[in-house]
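Take a look at the structure set out below.
Note that this complex is displayed minus one protein chain, with the remaining chains in position.
Letters A, B, C and D mark the chains as written, and numbering starts fresh at 1 in each.
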Amino acid sequence: MGYLGDSLLTAVELILSFDREVRMTVWTSLYTSSCAIVLAALLGVPSGLWLGISRFRGRRLLITLLNTLMALPTVVVGLLLFGLLSRQGPLGYFGLLFTPLAMIAGQTLLATPIVANLVLAAVTGADERIINTALTLGASRLQAVIQLLREVRFGVMAAVIVGFGRVIAEVGVAMMLGGNIRGSTRTMTTAIALETSKGEFAFGLALGLVLLGVALLVNLGLNLLQQR
Amino acid sequence: MGYLGDSLLTAVELILSFDREVRMTVWTSLYTSSCAIVLAALLGVPSGLWLGISRFRGRRLLITLLNTLMALPTVVVGLLLFGLLSRQGPLGYFGLLFTPLAMIAGQTLLATPIVANLVLAAVTGADERIINTALTLGASRLQAVIQLLREVRFGVMAAVIVGFGRVIAEVGVAMMLGGNIRGSTRTMTTAIALETSKGEFAFGLALGLVLLGVALLVNLGLNLLQQR
Amino acid sequence: MVELKNIDLKRGDFTLSIERLLLQSGELYVLHGANGAGKSTLLQLLALLLPPERGELIYAGRLVHWSERRLRPLRQEITLLEQSPLLFSGTVEQNLAFGLKVRNIPSDKQQQRIERALETVDLQGFSRRSVKQLSGGEVRRVALARALVLEPKLLLLDEPTANLDAGQVTALERLLVSLPHRGMSIVIASHDTQQSPWLGGKIIRLQKGCLDKDESGLKAVADQQ
Amino acid sequence: MVELKNIDLKRGDFTLSIERLLLQSGELYVLHGANGAGKSTLLQLLALLLPPERGELIYAGRLVHWSERRLRPLRQEITLLEQSPLLFSGTVEQNLAFGLKVRNIPSDKQQQRIERALETVDLQGFSRRSVKQLSGGEVRRVALARALVLEPKLLLLDEPTANLDAGQVTALERLLVSLPHRGMSIVIASHDTQQSPWLGGKIIRLQKGCLDKDESGLKAVADQQ
Partner (left out) sequence: DHLRLATTTSTENSGLLAELLPPFEQANDCKVDVIAVGTGKAIKLGENGDVDVIMVHARSKEDKFVAAGFGVDRRDVMYNDFVILGPAGDPADIKGSTDAVAAMAKIAAGKSTFVSRGDDSGTHSREKQLWKKAAVTPAGDWYLEAGRGMGEVIIMAGERRGYTLSDRGTYLAFKAKTELQIAVAGDKGLFNPYGVIMVNPQKHAHVKVELAKKFLDYLVSAPARTLITGFRKAGEQLFYVAE
């Protein structure tokens, strides 16, 4: 299949042509993934921290359940939310199915366990003296925990990066809950899936390269942020 | 949609009936994911370690590229390997397309950057004295690095768990490279996708629950392993 | 200032049990005891970091309740320099600023106090240095400065002279003797049996988790109440 | 045993420069110097953990090449007890066994040597204890035992008496004096200026990264060659 070489060319063309439709899907992908990862961080970082520093009966079981949630297939998340958001479902009234909001919800569900787990791992590996040192310097419990977070920032950053990679690369949720509607919920991954199913392999791969390029830019940005 | 409730019932029935076909897909999923995660660990753990302890020009850029690879969509991995393995491709001679081997290769590609990155994050957060302490006690460089690995085992375990979750939950690679052939390359996720496309939502979700159950068992196993 | 009553505190197989101990304001106490006697454990208890299994701790006349919300204002008056102190990643200055920031001290004042504290430990010019680039003794001095800059009412020092060179030890001893005059109470855990007479502090002796009743230092403490 | 020639070693703004230093077999050296003088840096160099930017290190008559493969056999003859030692997670026994395992010592012999080393630091019965459940002094004693159990030819101790109680210090000093008779060379970094005469060791003085030439101790060393 000569399409491996072709796709590189097509990718360059696509980027240079600055095609309106490509721009639109790039934007939709970025927008939904960013919203989802921010929400996932807001949910996952505190959960991971809490699981990391507190000790209670059933904690290990809870952690195992959280680990299991990482094996949640996108299609299953899609099905679950579909059941809720569809017109027949309990939240059907709001007509959220096939909107970016539905995608964001699904992707958040997907990324939160990942973020929580990795923050937990970072906290588990951290120096045990951090919290007590902060407390004896007069910090409140919250301030001490925030200091802990700063000390394990590499781990937290890794958590966010892995989560972001997960949501921007996923296709099941975007497909089921977004519906791959041209000009509104078509993301780069659903577009790739569509092109592939049309037999436009080179074009699909080219879109994949564009996606990787976008992810690279995001990661370079996060990298700069981290170095400051 | 009443299917949320139905699916639970169907899941229980499926498990109790111990259906041969369900057993087969569970086995294919487990088998390919396990092989893939073992390979990904063999590749990813050393890479992550190496990136974590060595210092050279361009290291940060390499890390950013590795971060970017986590945003590799499954469809893109599928397309890439498809181009290599198909009859027209350079490795077409071996006829590996639509075999479990092809799936394992794709899933390994998918999980390796995740494992490498998370091991890297764990090493970055580790105490800097570990290697030197081991060296001065007479360890070889390799033995010192192995000791480092033991000290950050929580992080390494998290890396493997996240990677496993990623491959057992992914559908794109299994679909494109395995082909979802009944009785041979049908995994739980491709089966779920198929049932969903048929409109058999309850059955799809039930399979999803079975998948989560399997993942839970695996995680309980890993958990026991970790506590020893 | 602080009173302990019928305290029991378990750590693994070890138990710290103190029937009665009274520490008074503006005094300097030296805590002696062999390795594993429970000195650090006692200091962590006094720093309100380790809750006892049993017994009462009375701080400034009020019974201490071990709930986070109530502990915080008390902890702001107490600071512990740990035996092997942890510096937060970042610069020396950031470490010293931490305690001031959580007390909402205006930043110009912060700057002043940080400079003064660094002078006290003879580390002028180190403020921008990353904590990763410090020698062993420098680490301990930064941690000491980080405690001193807070001007706590109760200062707990766990072997503050370990790793310090002779000049630093003398300077620290001089400083420590002067602090009680400013109303600060100080408890120093120390192995250096030569040190305490020089410092003129009252001696508290710990042995296997118990106060040594026959020791003159403790008697003096017990008698005063 | 070890000879340093024209060494330059940079750490941030600090440079350790040593024109010449000769350490002989079966001798005990005491390294004195203020905080930040470069004692730990020198010990890490001698432990072959920090390569110099410039200069030569001659160990047992042979020039040291800074390649991992060649360093390893030499490192097995040298052990450094760091200023703030890190214990590996696990039990005390696992920590002591580490160095023996990498030397492929049979496990019954390991057991014997571990028990003997723990006795030396007065920690009998601690072998199954998790390192997380140790007091500050106990941590240092375990690290000391972990170095002693290896019976290295060159033993480098960075402030080994910090955090030790008086009894432990005496015992350690007695031990250290006896080791050179068994052909071991020892270098101790220490602030305790009282200690060295008692130990009878030769004194090496460091000041801001340089050897203090006028010191009798160093002269003695330089003269002997």
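A few points about this structure:
One rule holds in what follows: a residue touches a chain if its C-beta (ideal position, glycine included) is under 8 Å from a C-beta of that chain, and two chains touch if they have at least 3 such contacts.
Quick caveat: nothing in here was measured; it's all calculated off a predicted structure.
Although it is not drawn here, the omitted chain touches the following shown chains in the complete assembly: A, B. In the complete complex, the hidden chain is touched by one of A:Arg23, A:Arg60 or A:Lys198, namely A:Lys198. Across B:Val12, B:Leu42 or B:Ile181, the residue that sits in touch with the chain not pictured is B:Ile181.
Residues 1, 86-88, 92, 95, 97-98, 179-184, 194, 196-199, 201 of chain A touch the missing chain (whole complex, contact as defined above).
Residues of chain B in touch with the missing chain: 1, 86-87, 97-98, 175-176, 179-183, 186, 190-191, 194, 196-201.
One rule holds for everything that comes next: only the chains that are shown with their structure count from here on.
Note on connectivity: the fewest steps through touching chains from chain C to chain D is 1.
Least step count on the touch graph, chain B to chain C: 2. Of all chains, the one whose CA centroid is most distant from that of chain D is A.
With touch defined as above, residues shared between interfaces to two or more other chains in chain B number as follows: 127. Contacts between chains close into a ring here, every chain touching precisely two others.
Only residues 11-12, 33-36, 39-41, 83-84, 133, 135-139, 141, 158-159, 162-169, 191, 193 of chain C touch chain D when the two sit together in their complex. Those residues of chain A that touch chain C in the shared complex are 127, 129-130, 132-141, 143, 147, 150-151. Taken in their complex, chain D has these residues touching chain B: 44, 47, 49, 68, 72, 75-76, 78-80, 82, 85-86, 88-89, 98-99, 102-103, 146-147, 150.
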